[in-house]
Each structure stands twice: as C-alpha cells, then as structure tokens.
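What follows is a single structure, written as structure tokens, with notes after it.
The complex appears here minus one protein chain, its other protein chains still in place.
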Amino acid sequence: MNTKIRMGMIGGSLDGFIGSVHRMAAALDGTIELVCGAFSSNPEKSIETGSSLSLPSERIYASYEEMILQEALLPAEKRMQFVSIVTPNFLHARPASLALEQGFHVLCEKPLALSLTEANDLERQAKETGLLFGVTHNYTGYPMVKEAKQLIQSGRLGKLRKVIVEYPQGWLADPIENGGQKQASWRTNPSQAGISCCVGDIGTHAAHLAEYVTGLTIQEISADISTFVDGRPLDDDANILLRFNHGVKGVLIATQVAQGEANELKIRIYGENAGLEWLQSNPNFLRLKQNDQPEQILQAGSNHSYLSEQTLAHCRVPGGHPEGYLESMANIYRNFAAAIHKAERKDTPDPMLDFPSIADGVSGMKFIETAIASGKQNSKWLSI
Amino acid sequence: MNTKIRMGMIGGSLDGFIGSVHRMAAALDGTIELVCGAFSSNPEKSIETGSSLSLPSERIYASYEEMILQEALLPAEKRMQFVSIVTPNFLHARPASLALEQGFHVLCEKPLALSLTEANDLERQAKETGLLFGVTHNYTGYPMVKEAKQLIQSGRLGKLRKVIVEYPQGWLADPIENGGQKQASWRTNPSQAGISCCVGDIGTHAAHLAEYVTGLTIQEISADISTFVDGRPLDDDANILLRFNHGVKGVLIATQVAQGEANELKIRIYGENAGLEWLQSNPNFLRLKQNDQPEQILQAGSNHSYLSEQTLAHCRVPGGHPEGYLESMANIYRNFAAAIHKAERKDTPDPMLDFPSIADGVSGMKFIETAIASGKQNSKWLSI
Amino acid sequence: MNTKIRMGMIGGSLDGFIGSVHRMAAALDGTIELVCGAFSSNPEKSIETGSSLSLPSERIYASYEEMILQEALLPAEKRMQFVSIVTPNFLHARPASLALEQGFHVLCEKPLALSLTEANDLERQAKETGLLFGVTHNYTGYPMVKEAKQLIQSGRLGKLRKVIVEYPQGWLADPIENGGQKQASWRTNPSQAGISCCVGDIGTHAAHLAEYVTGLTIQEISADISTFVDGRPLDDDANILLRFNHGVKGVLIATQVAQGEANELKIRIYGENAGLEWLQSNPNFLRLKQNDQPEQILQAGSNHSYLSEQTLAHCRVPGGHPEGYLESMANIYRNFAAAIHKAERKDTPDPMLDFPSIADGVSGMKFIETAIASGKQNSKWLSI
Partner (left out) sequence: MNTKIRMGMIGGSLDGFIGSVHRMAAALDGTIELVCGAFSSNPEKSIETGSSLSLPSERIYASYEEMILQEALLPAEKRMQFVSIVTPNFLHARPASLALEQGFHVLCEKPLALSLTEANDLERQAKETGLLFGVTHNYTGYPMVKEAKQLIQSGRLGKLRKVIVEYPQGWLADPIENGGQKQASWRTNPSQAGISCCVGDIGTHAAHLAEYVTGLTIQEISADISTFVDGRPLDDDANILLRFNHGVKGVLIATQVAQGEANELKIRIYGENAGLEWLQSNPNFLRLKQNDQPEQILQAGSNHSYLSEQTLAHCRVPGGHPEGYLESMANIYRNFAAAIHKAERKDTPDPMLDFPSIADGVSGMKFIETAIASGKQNSKWLSI
C-alpha cells in the first residue's frame, strides 16, 4: 500500500482564497494528505478553518511555532512531512526557517522573503539541512510551459534572440486597499509585502517564467517603476528592459492597473529559427511560429504523442479536456511530493518532475531589489 | 468537525483514464473521501489500483457485488455512502440497481444504461428507494454553462428561437479499436456500448447540454446517422435536426471522425433579443451577442460580481485563473456530496447546487433510441 | 498600352450599399473601367448616382433597356464590354437576357433568377451566344478558400467524409422590413425575392462554397425551413441535412435571425486524413487539423511559398496585411475581366483565374427550390 505524503499548512484561513487553492492543488492527485495546520495567527480562525477541513482538533494549531514544534514530537510515521507556507510575504522566512530547523521539508509561496538578505540566509540554511525547499511559482507547472522549455532545449528555435514577457492585471487600478480588500491591503503595505507590490507579486512570476522556459539568466535590467494610484506606498506598474546572458534581449511588463485585464501572463520567445507564444489564460495551447510556414498550435493532452515526455508527464487528461490553474499548481505539489518520496528512500529525484527551488526564490528577490533600485535611479541599467 | 462523504468506486482501474478523472474530481474540493473500490472485474487489477490509491486492502474488492454487499455490513459511520460507477455502458444498470437495493446513493456515468427499458427500471427503483441518483453529464458543471442557463432563465435572450449544438471529435477517424485501444474497443462493441457509439457517447452530452441550458425539451428529431469507418458495427457520426417545445428549432452535430478535433463541444442559442455561445475547449468564457451592440465576453471568476449567484457558486478562483474539465466534473461531485449531506439531515437540497439526475439519464436513453430509429428510417421525424 | 475592360452597371444606386461594393471591387485592380450605368429604375436617381461617379451624362441611362440598346450602337472600342447586374433578384434574368442578346458578357448577382425555369432559360441562351456569364458568389474569391480547394484536390485530406457549412446572420431578427429598411424589404417580398429569403440570400452562398471547396455535388437534401418573425411571408431560417456524391454527409445551417451574428459564414470539411476550417470574418486564415498533430494555421500572403499557386494568384499583399470582403469580390471581377481579355483574343481562359459560372447559378436555383420543397414536405429527403 502506497502512502500519501503528509502536509501541514501555515496560513490559508477561509478568509482568503489562496489557502483553498493550495489545498485543492495538493488534494487533486491523491498523493498528499493534509494532516495539520496553523491557518491563521488568530487561533479561532485557525480552528474554524481546520474543522471545516475535517481535521482532528489536536492537529489544528494556534500558531505556526506550536505546529512545527508539536509535530516534531509526533512519531515519524504520523507527523507531517512538509509544510506549505501560504502566508503574506513577511511571514515566509521565519516559519520556513523554523520548519527547516525541525527537519521538515518546505514548500513556500513567492516571493521567498522580505529581502534578499533574508532569502540568502534561508538558502544557506536549506543547503545545510539537505531538506527539500520548493517555491510555488506555479505558472511553470503548466504542461505547455514544459513543452516550450523542451522545444528550446532541443534546439527547435535555434539560438535565442528576444524574449517578451508580460503580466497585466487590473485589480489594483483603484485604491481598493482603502476599502479593506485583504489581498490588496497586505500587498500594498511595505511592512507586510516588502519593498515592492507589483514587481514582487507578479513581476517575479514573469521573470521566473522567462528564465525557466529559456534556460537563460537575466543579467541586467533597466526599469521604469510607477505608482499610478495616489497614496499607494508601493509600485503598481513596471516596464523593464532585460538583458539575458548569450546576448538575448527582452522586455518585461508587469502592471496591476491595466483596467479589465484579469491575469494575462504571456510569454513570447524568438530564436534564429522559430518563435513561441504561450498565454496563461488559454494555457493548453502553445503557438510555434516560423517564417514562411503555417503557424502550429500545439495542444496539451495526455494522448498527444508529438509532445515531449516531460510535457506528457504533466498532462492528466486527453487533448480537448482543458486543464487550468489548479492543475498547474497541483503539478508543483505532486512533483514536490514525488521528490519527498525519493528523498526518503535516498533516491535521486526525477529531473522531469521538477519544481521551482529556493535558488529560484533567491533569484526572484534579486530581481525585485534590482528592479526597484533601477527605478529609483531613473532606469539605470543594473546587474542582477 | 465536518466529515467527508465516503465514496466507493466501481470501475476505474489504472488501465483507463476515466477512473482517475473521477477520483481527481472527487478529491478536489476535500468534501469526499474514497474509502473503497471494485476497480476492475479482474481482481488483481482491482487490488493494484486500490493499493496505488493508498486504500486499505480490506476495502479493495474483487467485484462490485462483493463491494456493495460487504460495505452494507459495515457500521453506518464507516461504510461508503455512495457509489460512483465509471464502467463501460453495459455495466451501469446492474451495479446501480444493486447499490440502490442495498441503500447506497448512486452517481453513474452516462449513458445511463444499455436500453431505455433498463433505464426506466432503474428510474422506478430509484424513486421507490428515495435515494439520490446522479449522472455525470459533467459539461453542465462548468460555471459558464450555469451562467448561460441563468441568463436564459432571466429572460435576457427573450423568447428562444434556435439552438445549435455540436460535439466534434476525431479520435475514431481510424479503426483504432482493431489495434486494441481499450476506450475505442468497448465503445464500438454493441454488447458493451449498446445500440450506439457516437450518439450514445457524445450525442447525449450535447443533447443534455442543450436541454439544460435552455430549459427546453427536445420533442422531435430527424437524424442522419453514419458509420464512416469500414467494418465498425456502430455509428461514428450523426447530423440531427431538432425540434424543441415552444417552437424552438435546432441542429445537433456529433461526430467521432472529424480529424483533428479534440473535444469541441459547443453550443449557440439565439432568442428574440440576444444570442449566446459557449465552447468547452475555452470554457471560462461566454459570448453574449446582440444586433447593433458590441459582443460581450463574460468570464468565469469568483470575483466577477456581474455573474449570477449560481455561476459564482461554481467558480473556485478569481477571473483569469482558468478552471477546466476536472473542475467541471468536481462541481458534479461536490454538489452530489452536498445533496447527500442534506439528505442525511432530511434537509431540502440547495437548488443552486444541482447535478444531472436519473431523469436526465432516462432522457439520454430516449434520445439515443430515437436517433438511431430515425436514422434507420431515412431521417424520419420521430417524437422522443 | 493595356486597355481596361469596360463595364456598364445595372442597379447599384447610391441608396443601397451593394452598388458601391461592386464598383469598389471592379476598381481595385485597375483592370476595369466603369463606363456607363442604369443605376436605378428611377431616372433621377440613376443620374444622381452616375454623376457622383464622374460618368459623362450621355452614358448615364434611365433604364437598363436603354443602356443595353444604346451601348450596342456605340463603336466597338467604346461601348461597354460587359454588364454587372446588382439589382434585386426579380431584376436579374431580364436584363441579363437582353444583354446577352445584344452581345454583352454578363456578371450577375446571385441568386441567378426568380425561378429555376428562368435560370435554365438563361443558361441555354448563354451557351448559345458563347458569351461569358459569371455569378458573384464572391466568398469563393477569397484566397484561403482557393487554398482549401487546392488542398482537397491535392488529396491532403484523403477521401472526404463530412462537411459542415453555416451562415448565421442576425439582421432580420426583427421585422425591420416594416420600418422601410430597403435591403430587408425586397428580400422578404416574394415578388422581388422569389420563393425564399434566407435560403436564397445566404443559403445559396453556403451551398456554393461547399461545392466549390470540395469539388463535390450536393445530391439530396432534407430541410427544416422556418419563419420566426411573425407576418414575414418568406423563410428566415433553415437547418438542412446534406448528402453529397461519394457518400459524403453534411449539414448546412443558414439563418437571418441569429441575434448578434454579423456574417459568420464558416465551413469545415473532414476527410479520412485531415480536416479544414475557414471562417469568413477572419478570412486570411485556414486551419488544417489532424489527429495527434499540432493544428496548422495557414495564412494568406503573397510571400507565403507554402500556399498553392492558385492561392498566391489571389493574394495582393504579403502576409499580415489583411485582405477582406472587397478583395474577395475584386478577385471575381479581376478574373472575369481576365476571361474577357482571353475571350476577345480567342484564347483559352486561365483555369486558375476562375469565377462562379452560370452553371453555379443554376445549381443555386435548384438548391433553393429543393430546400423550400423539402421544408414543405416535413424535411423529406429530395434529390437536387
């Protein structure tokens, strides 16, 4: 009999939506079991959430410290094996560090920390413990993102030249944080979000996607950072020029004030021989373009033999049965659970079942700090 | 502490893909727990599947009869509360009947049975027992299908006039059943699939979608039924004229030989004042059309206040985070579980959390038999 | 020095829009010169229209009879070489016949005549005179329709199986003919439009497109014909089952009451090996579909070497510079003019520069009469 990987959750009370996203993602494939949680800094809310999830009361904790320390005392075959941290940014590093200290693997929301220093410390600690540390840049969990990566790796595009990645949202076009919208409140509050709102929240997703798909590193950026909503202490818009290694140029556009845009993360990559385009809101398709050739529309689907092995490993259903956002997040969870299985048997992890690592999390923090610094220096090119 | 609804599964071994679809759908929302299964008529396969799912060995059964009879002997708080039947068509009615007999609610794949007679018997039995009986026409679980239904009910389209519903697939364009493709083998085998392949497998989905969204009944049909692949004993293509009540006209196109089409279920409905269009392969959008007005693209999203209350009750994430096929199926499961909760407390079910009923299953059987009969009579108009 | 082909126009006053469509189409390529016209049965309107077009007053005629007879008296190098007839249906056959009688080539709007008898007479006369007779089914003038035809002819799709052609419009959803809308008034008036509105006006375009692209003949049809707008004496909606030669099945949907649909002529053709899809409102693209292959999007463009020679002969600009409706009509005009050039030199016409012929016009009339007859016999299958 197989056993499920046991997960504890930090944050994710019923108030917000991100907790349930992570729980659905973890549950989808039947490989992970939620066994405990500290769902809120408010103990009553934590209990309410845990109860609604059918958790036994003794595994619902009033604080993350309590959870981590108590779980560590449980027998090995009972205690949680990893924590999933789904709190606002300022509550990432401390619980992650404590969990590592107590021997638990960690899967953490992005951005990794409040500052690069914090992130570096965490990376050092993770390396020392040898524990697994994942970061939920879930967009790279989509099958057709894997396909894009594989096509580029296979040389289908030739030497790369240009990357355009954009993440337009509109939900912060008005100062909804003043009306008490919780998601908006902490994201626009420097003490909870860190030095950036837009770049930190969505710019990092775009940057990670670009680096993941191309296999390149962003080396220098020149950023024009704006705050369009009066009185907002952090950025809500960014236009950023990119220079990757190997002479590849790029543009990254992230905005939270693009009225009417939901979540239109999009990437285009052009090489000497072909180009690719992927759009998160229509995620099961990947467009392959080439001069004087019909455009090809590759479609996700477990039955499509033309897709790469890695892509197929991330499709659950045949073509035409759309998978979506939750499935992309579930791919991160499933792969993280698979890595834990391997780790427990001292096996090498399956490189095909990858997930964003703490190194990606650290890169994200560098990106944020460099972008904000460049913005303050009138878009000066800065190295990352 | 809430408790999860306990499910047993009949069929769905690791060989096929539909079992895992149902299991993921049942798991997604954390309201259902798979507690037992008879996953295959081959006991070894059943055990292999159950083990891979972390089921205890005593709840993995060698046959559905064994499972239903054994589970009935377990204490009430332990035994399964409903069975999910995901077997080929010829194995729907008998296990469903036995489950009802033993006091279990039933959720069954479509088409409901091998014949209308069988279906009628089942409906009678279900009524007598008072148990819940759902049919997994999952496409009506999509949020934007709910929105279409609500818009029509609200009168937004005015008196309806015309419905065009189509379900093109290409996967049976070649005689893959001869090569041992399992899905194709039983679907094209009259003793396992019944009198129809294409109409039964996908035509019924299209018909159910049309009736669900419009609130109308298909009263008469004129069908041109074809088998394009040589030697195939059942239909693989159907062009059907429809007449609904209230003078509404329509067309239903279902085909399994449309090369290159994955699963392009689509419906368009036109009323005196406006029209609607929904496409399963891009399911989070609903197009609303009106002469001399810009077309409107309604988008699923838990944060879109312009959507109907019922639609919102079927969205898990904000707009721009695409939900898909598994979520549509999960909506059926979640609603079925909610109805069991209500039933156990003798509460009235929430009409908003609806799911296809056995009556819909019976309608589907009538549709199949009438379509095939009309096809044999050179497309004669026949009443359903 | 090349000389332009000289055209006279019958109908097409400034009141309507179709006259200017034809004039723009004729002018686009610089191969045709409008030299005279009888633009309206109202002489004042004819003069007003002709003057606005910079025609000399002696070439603006008060009636088509006058124009044809007077032009015939002019010197050969001055008189018009063909007439373009853009009047309502009831004014097609007589002027066409008179023009043939006087030795002029004829390009006529569809449907060809008020009845099949009229159409047959015209075809006989045209054959006897040996003059050119084109019918402006302009949708087959689009480059990507040519590409579809060529792909099918080349065997790319394999043996054909199924055709779905549809032409949804919404503009007659309300009884606008009662408010004096001219286009609607004559089209819904049996004495001016003939026995059909919807089938005659747009169903014939769809039928012609299907036959042109596939190279097949519609042999039998079963039609459900409706009039949804109260008091309208002719049909405004049709659902039609099709049987082509070679065992190909199909559906034709034409409607003028589909609220919000502009002019969404669309065709899908499926063969044993591949499928094609073309949509008039996005006409520069052709989708090529095949099981387990990425979909291919072929794009019009004079620089796309992967397109057929005939397609390229109908593209004016490189890919990405969209051509549209007027260019499709211009292709008919340009090809008709080219055929006149050839005819005057007793040369064989270039088969690549084709245009719908009077035979296509006669087929259209048969289609109309058969569809209406089948509708009256409760969708009885009738041979065409």
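Every chain is named by a letter (A, B and C) in the order it is written, and numbering of its residues begins at 1.
What we mean here is this: a contact is a pair of C-beta atoms (placed from the backbone, for glycine too) under 8 Å apart; a residue touches a chain by one contact, two chains touch by 3 or more.
Treat the numbers as computed from the prediction; the structure is a model and nothing was measured.
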Report task. For the chain that's not shown, point to the residue among C:54, C:154, C:305 or C:348 touching it. Result -> C:54
Query raised in the report: Per the definition of touch given earlier, which of C:109, C:295 or C:323 contacts the omitted chain?
Result: C:323
Requested in this report: Among A:118, A:211, A:295 or A:327, choose the residue that contacts the chain missing from this document, as touch is defined above.
Outcome: A:295
Query raised in the report: Of the residues C:4, C:45 or C:366, which one touches the chain left out of the display?
Result: C:4
**Report entry** Residues in chain A touching the chain absent from view
**Finding:** 157, 161-162, 164, 166, 168, 170-171, 173-174, 222, 224, 226, 228, 237, 239, 241, 243, 249-251, 253, 255, 257-261, 268, 270-275, 288-291, 293, 295, 378-379, 381
Query - Absent-chain interface as seen on chain B, which is shown - result: 288, 292-299, 303-306
Query raised in the report: What chain C residues would touch the chain not displayed?
Result: 1-4, 17, 20-21, 23-24, 27-30, 34, 51-57, 169, 171, 261-264, 280-284, 299, 301-303, 316-327
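Keep this in mind: only the chains that are shown with their structure count from here on.
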Report summary line: Maximum distance between Cα centroids and chain B occurs for chain C
**Report entry** chain A and chain B, separation of their C-alpha mean positions in angstrom
**Finding:** 34
Query raised in the report: Which residues does chain C have that touch at least 2 chains other than itself?
Result: 288, 293, 295
